[in-house]
Each structure stands twice: as C-alpha cells, then as structure tokens.
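Here the complex is missing one protein chain, while the rest keep their positions.
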Amino acid sequence: MAELLQFVFSGLTVGAIYALVALGFTLIYKSSDIINFAQGEFVMLGGMITVFSALAGMPLVVAAVVSVIATTVIGLALHRCAVAPARGATPVALIMITIGASIFLRGVAQIVFDKRFHSLPPLFSGDPIKIGGAAILPQSLVVLACGAVIVLVLWLFIERTMLGKAVVATAANRLAARLIGVDTRSIVDFSFAVSAAIGAIAGILITPIALTSYDAGTLLALKGFAAAMLGGIGSAPGAVVGGLLIGMIEALSAGYVSSNYKDAVAFLIILGVLIFIPQGLFGRARVDRV
Amino acid sequence: MTVRALLDNRLLPALAVALIVIALPWFFPSMYYYRIGALVFIFALAVVGLNLLMGFAGQVSLGHAGFLGIGAYAVAIGPTHLGMPSWLSLFAGAAVSGLVAFLVGRPILRLKGHYLAVATLGFGLLVAIVLTNEAQWTGGPDGMSVPRLVLFGWSVRGSDTWYWIAGGTCVVGFLLALNLMHSPTGRALQAVHDSEVAALVLGIDVAGKKLAIFTISAMYASVAGSYLALFNGHVTPDVAGFLRSIELVAMVVLGGMGSIVGSLVGAIVLVVLPQALTVFHEYEQALLGLIVMVFMIFLRRGIVPSLAALIARPRK
Partner (left out) sequence: MIVLQTDSLAISFGGVRAIDGVSLSIAAGQVFSIIGPNGSGKTTLFNMVSGLYTPNSGSIRLAGDVVTALAPDQLARRGLSRTFQNLQIFTRMTVLENVMVGRHRHERTGILADLLHWPTVPRQNKATREAALTALARVGLVDSAERAAGSLPYGALKRLEIARALASEPKVLLLDEPAAGCNPTETEDIDRLIRSLVQDGITVVLVEHDMRLVMNISDRVHVLQSGRTLTEGTPEQVRSNPAVIEAYLGVHGTQEAGRALD
C-alpha cells in the first residue's frame, strides 16, 4: 500500500508537469490549429536558463524571472519568425516547422549551455514528508500547488476576461473572430507567449526533482502531447486530466512492470488513443462535410 | 522537351543517377570520399522510399528511422544470435519491416494530417526504445558489432566496394520507384494524394494502396539500414531514433517532395553537411533544425522542383 502510494505521488508530480506541457499545447492548438513540438523546449529552457543565470551570479529568484521572460520572448519569436510566415501551410508542414524549431533550440542549447545534467535547489529544502507510509518531497507539493494555481488562473482568465473570450472565439472560428474585430494574429502571439511562460515555470519547478539537460525537451513534448491527445486535443480540462493520468500510469508501470519501458507508456497511449478513441476522453468526434 | 517532361521521364532520372555513380569516383582524391559516396547512396535509397510515401502518395512518416533500425539490427542479430548468413538476414530484415509496416499501417493509415504524423512518430520511438532495452538481443544503448558481409566466400569490405554496392542498389531502387510512378498504381497513389474521396468513387482501394506504399517504403528503409550496419560494422539504437527520422524527412523535403532526383540531392546535402562541419560538429543539430524550418517556411517545394520551375519559366 505504501509502495502504491509512493508511485502515485511520484506519478502525480511528474504528471503535473505533463499537464502543464499539455496545457501549453492545448492553448496553442485551440487558437491556431498548430501542434507545437517546441513546447518541450520551453520547459527545458525554463530550467536551463535559470541554472546558467544563477551560475553567472544572479540571485535565484531573479534568475527564475529572467528565465521565464526569456522563454516567453523565445515563444513569441517562434510564432512571429517561424510559424506566422508559413500561414496556409498544411498541418504536417506546420508540425515540421515546430519540430525544426525544437531541434534548433536543442542544438543552440547544446552550444550555449552544455550537455550535462543540471539541477536547481528546491523551494523548500528539507526531508521528504511522510504520508501514509510513503514519502513525498516538499518540492513535489510545490509542483502540484503551482500547477493547480496556473490552471486556476488560466481558467479564470478564459472565463472572466474579455481577452479570454477573444481566445475562445479565435479557437472556435478564426474567420468569424476576425470579422467581429478580434486581432487573431495577436491572439496567437499571445497564446504562444503564455504557453512558453507556462512551460518555463514548469521547467523551473521540476528541475530540482528531475534535473534538466539540453535534450530534456523532446521526451517532455511527446509525453505532454500524449496527455493532450488522451484528454482530447483542444480540451483544457482534458489536458490536465491526461497529464496526471499519464504521469501515474508511467509511474505505476515503472514500478510494477518494467522501469526500462517507462518511456514507452506515453507512446503506446498515443497510438492507442489515435487508433481507438481519436477524440480523446473529453473531446468531441468530428464529422467532416464532403 | 520541357524541363518538366525531362524530369518526369521514366528512365532519365535513373540514368542520370547511374551516370553520377559511375562518374563520381574519377573525382575522388582518397578512400574517404568513397565512404561519403557510399553513405549518400545508402541514405538516398531510404529517402526515395520515404519520398514515394510522402511526396508521391501524400502520407507522412515521422518515424521512418524505425524501419532503418529494423534492417540495421537484422544484419547484426541474424549472424550473431541466430547463425544466419548476413545476406539472408538482410532479406529477413526487409521481410520483417514489411510485415511490421503492414500490421502497424493498417490501423494508423486511417489517420490523417497531424494525427498520422504523431502516430508514426510514436511508432518510431517505440522501435528505438525496444532496441535500446532488449540488451541481450541488441546490446543495449551501446549497440552491437555487425559481422562483415560474406558473399560466395568473399568478405565484403572497403569503402570502395560498398560505394559500388550502395550506388548500384540505389540506381535499382530509383528505377523501381520510377516504374511505379509511371504505372496504374502510381496514378492511383497520386490520386489518393490529391483527393481520397474522388479516388474512392473511382474504385481505388485507398486503404489498400496506402498500406502497400507504406510497406514498400518500409522495405526500402530496411535495406538501407542493413547496408548502413554492414558498412559501418557497428550499430546503435540511434539509427532508429527521432533525430534520424527527422533527418530522413528533411532529406525528402530539401530535395523536393515527390522528386526522385530530389531524393539524391537531399541525401547529398544532409550527408555531406555534417562531414563538412567537422570541427563545428556541435552545430549539427542546430543546423538541421534551421534547415528544416527554412525549407518548410520558404522553400516547401524543395530544391529540385524549385530549380525546375525556375528554368521552365518563360523568358520575356
């Protein structure tokens, strides 16, 4: 029982990160129909920039803020320089562009930073807290709490602000949104920026637990995407549920089945979802008109 | 004859490649260049198969290196663990790749657009994970050595020998692809690319055709993978990895989707580039990413079709 609880805790922790990545995917997908593969790189950059800024002498908090801002700018640049110029390309071409961007960012990180693993000090140092025979790191609780806060803020924003409504409108029907005066280009800019920021924060939160390196982004992006697909791409609550689910399934299968194939879980889930329930848990099946 | 007609001609591109294969060694100052040439033709073989799938039939595979990996490890595992001769292992690898493509393709080729892209991505990654983890068969993350190919008692070694083998196979592969393009099946595939629904109402078994071309392109990649492993004498799970899959797609896009000659051009650029970088080896990934982005944004048609269009432009 204690063992199960342990797996659940670690699963929820990493699942919270997947959920944040998935949320970033969903935000961009909803406002522009684009699958952004560089999402994982935002997480990586959040962690890496903080690490190296701190190493360069900045106080940790400043480094973190700098990192979030820098990553947000990079996210914006990704849209402005790489995605927006390719408007009208096929969905596959757009994925390729974001894949190219992801590899590019990885390559640059490799040069600017280095190829080693790096860590950050946790927000609260101290011994793991014991709950029901299992131990949970204080940082895990921080991750879960911050994750919940971000989701809440995002939800409030979408439901209660005018800008939030504009994002929803853009997601529902681009042309119609433009016709009623929504600046859809800026909305997509905005969603890229927010996704980048969310990713960066996730990266800063998880680095004390799971470390980071220049190539940590790829796997994260894929798992985050699996989470978004599982929840139903385009559904924000689905992204959160999907992320937590994948985190837990991963931890449980690593614990009880085989830790080697831990990473395979997410990909098996992707294939399973695409083949059997393409609309995911919370999505709606689409009917195409001929 | 217009430029387009020239490029569309069934035999001409294959002839051109054959000429290149034969003529190039004249310019080789050292054995090192034979090695580059061999690698170019090995990859061109994989690329032309992928091009048939992506450029011609309009599908997408972001996990094609998985088949490269199956072919590569087949010629490692066959001789080492199963006592099979290398040439037989190569055929077995192609058969396994074809079978896997057939089984995996049936459910996932129903998907379109970015769903298909991600499904193939997932597949490729799964292959890489299996290759990394089944250490007693595959040697794990460090890979395993590949026994040299022995044909009729003669051990095949040397960059120059492999240059001719790879070049020759590449020409054959190109020829088969060109044959397919200028046939009823080729027309059906192009139709599927442009409008699946119209293809259906004209009696084309769309699902069957997609599966067939997926299987064929998998076998092309498998043979290329086997050659790669036999040539290098060593194989690691990277051969089936995500980066490798993206490289293959980049070669397709660079050269020109649907262009047979473009497949060779794409292979040349992306094989020669890392070699040319040498000291700046670290920049390889960043450069790959940049190339993919630039081409997908500005030069989506690829080098060869863009050049052809440029030359064909009427002069005022």
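Letters A and B mark the chains in the order given here, with residues in each chain numbered from 1 onward.
To be clear about the criterion, a contact is a pair of C-beta atoms (placed from the backbone, for glycine too) under 8 Å apart; a residue touches a chain by one contact, two chains touch by 3 or more.
If you're wondering where the values come from, they're calculated on a predicted model, not measured in any experiment.
S.K.: Can you say which of B:35, B:64 or B:193 touches the chain missing from this structure?
M.R.: Reading the full complex, the residue touching the unseen chain is B:193.
S.K.: Touching the missing chain, which residues of chain B?
M.R.: Looking at chain B, the ones touching the missing chain are residues 10, 176, 179-180, 182-188, 190-191, 193-195, 197-206, 212, 216.
In this section, only the chains that are shown with their structure count from here on.
S.K.: If you average the CA atoms of chain A and of chain B, how many Å lie between those two points?
M.R.: Computed from C-alpha means, the inter-chain centre distance equals 32 Å.
S.K.: Where on chain B does chain A make contact in their complex?
M.R.: It is residues 60, 62, 107-108, 110-111, 113-119, 121-123, 125-126, 129-130, 133, 197, 242-243, 246, 249-250, 253, 282-293, 296-298, 300 of chain B that touch chain A.
S.K.: Any idea which chain A residues touch chain B in the complex?
M.R.: Touch list, chain A to chain B: 35, 82, 85-86, 89-97, 99-108, 110-111, 218, 222, 225-226, 229, 260-261, 263-264, 267-268, 270-271, 274-275, 278, 290.
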